[in-house]
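This structure is in structure tokens; I'll ask about it shortly.
Missing here: one protein chain of the complex. Every other protein chain is in place.
Our next item is chain A:
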Amino acid sequence: MKATVINYGVGNLFSIKAGLEREGFNVIISFFPQGDEDVIVLPGVGAFSAVASYLNSLKGKFEELRERGTKFLGVCLGMQVMFEEGTEGGISKGLGWFKGKVDRINANVKLPHIGWDKIYVKNDPCGLTEGIDGKYVYYVHSYVAYTDNYIAYSDYGVRYPAIVCNDFAVGTQFHPEKSSNTGKIFLRNFYQWVKR
């Protein structure tokens, strides 16, 4: 199973690569899709506006791959840019694969939100959440997606989506590669989802 982690920013891309490799993916890090991968991974580094503008330049390629059956995984910011719009670094357009807007957590809480919170499954048609309901996952973020379409959520000042999915894309606000055993279980479930 081949996965390409899109390198659109500076920061830690190594962990997500290592995390996916542990669950059996064959991973490379690249600025561009390779064309023959099973999964494109949008990692959680950078700021919304810069990342969204880079990814929108690849959108045509992404749509092509998507028609050929390629799946997508977005982690943290990588999930956020799959939504229609974000406000970090000025209002900018995301990929628009999920309906909703990404905005700063609007509550009287410490930001960035850093740490472990419980994840709760709402309704999971994608089969990604077996073994993780009520477990702790690791979050690092100040922004969340505002949408009703999610399969799992956590609470920090506000209730926000922890996992979203459609027929070709999965996004997680938490970092599965940093969420110890629960993260490993999720990535294993994701592997099965891609295989299907």
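Here is the rule we use: a residue touches a chain if its C-beta (ideal position, glycine included) is under 8 Å from a C-beta of that chain, and two chains touch if they have at least 3 such contacts; residues count from 1.
By definition in this document, contacts and distances are computed from a predicted model.
Peer 1: So one subunit is absent here. Using its UniProt record, which name fits best from "Cytoplasmic chaperone TorD family protein", "Mn-dependent transcriptional regulator, DtxR family", "Imidazole glycerol phosphate synthase subunit HisF" or "UspA domain protein"?
Peer 2: Listed in its UniProt record, the absent chain's protein name reads "Imidazole glycerol phosphate synthase subunit HisF".
Peer 1: Have a look at A:G100, A:P161 or A:G183 and name the one touching the chain we're not showing.
Peer 2: Selected residue, touching the omitted chain: A:G183.
Peer 1: Check the options A:Y138, A:F168 or A:Y191 and report the residue that touches the missing chain.
Peer 2: A:Y138
Peer 1: Tell me which stretches of chain A touch the chain missing from the display.
Peer 2: 10-15, 18-19, 22, 45-47, 110-117, 136, 138-142, 156, 177-181, 183-184
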